[in-house]
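Shown here: the complex without one of its protein chains, the others still in place.
Entry: chain A
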């Protein structure tokens, strides 16, 4: 029984990096042990690729168009994974009694949030693997290793605002409310961002709106990394602006949230 003798802690608290790693490790384990969630993440973009890109010869056989299609679908996969995992996942987690317990541990919100963002990035990358494989085997999409690496880096950066938006929703709403809200946000954002239809088909007014969305900024930056086709001038600026806004919303929502509400 000597093991639990209470003593004033002599050592300092674990640092923020170690704490983030701790949360990342166990969030990853929790996610990966629910195979359906992981498979859904892997399968959806791959299926969309098979149904909408591979059969269209004029896209599939044109290296540039095929690569852009992969980039758009890949980004959609990331938006959807981030918004659903974090919007819905956080809202569901909050209803579990373990969540208020974790909030009593001696760590602020930062390591948990950072870990969630990183975990989102990791699973976004997983979702892209089958997409890239299909594109490589069944289309003429082509990238150099350097471009692929740049693409992966861009994907991780672009996923940040969507993970933050997801968390802002998850910490503000109940799971029941979060689901429709995520859907209402995701699909118009994906469409306006040119993830379903390439933006060169857009009328001017829609194109103007499109360029202010985080999805369009992310898509164009990803296309730029993968094909060298330059993104529009303000893309990084737009992405950064949304990131700051969503981060503020997410932190505010976390602070306001006092766990499961009474009455």
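Miscellaneous remarks
The definition used in the following text is that a contact is a pair of C-beta atoms (placed from the backbone, for glycine too) under 8 Å apart; a residue touches a chain by one contact, two chains touch by 3 or more; residues count from 1.
What we mean here is this: contacts and distances are computed from a predicted model.
One chain of this complex is left out of the view, and of "Cytochrome oxidase maturation protein Cbb3", "ATP-binding cassette domain-containing protein", "Hydantoinase/oxoprolinase family protein" or "Glycine dehydrogenase", the protein name its UniProt record gives is "ATP-binding cassette domain-containing protein".
Across the entire complex, the residue among A:106, A:146 or A:233 in touch with the chain not shown is A:106.
Annotation for chain A: contacts to the undisplayed chain at residues 1-14, 18-19, 22, 25-26, 29-30, 33-34, 96-101, 103-108, 258-259, 261-263.
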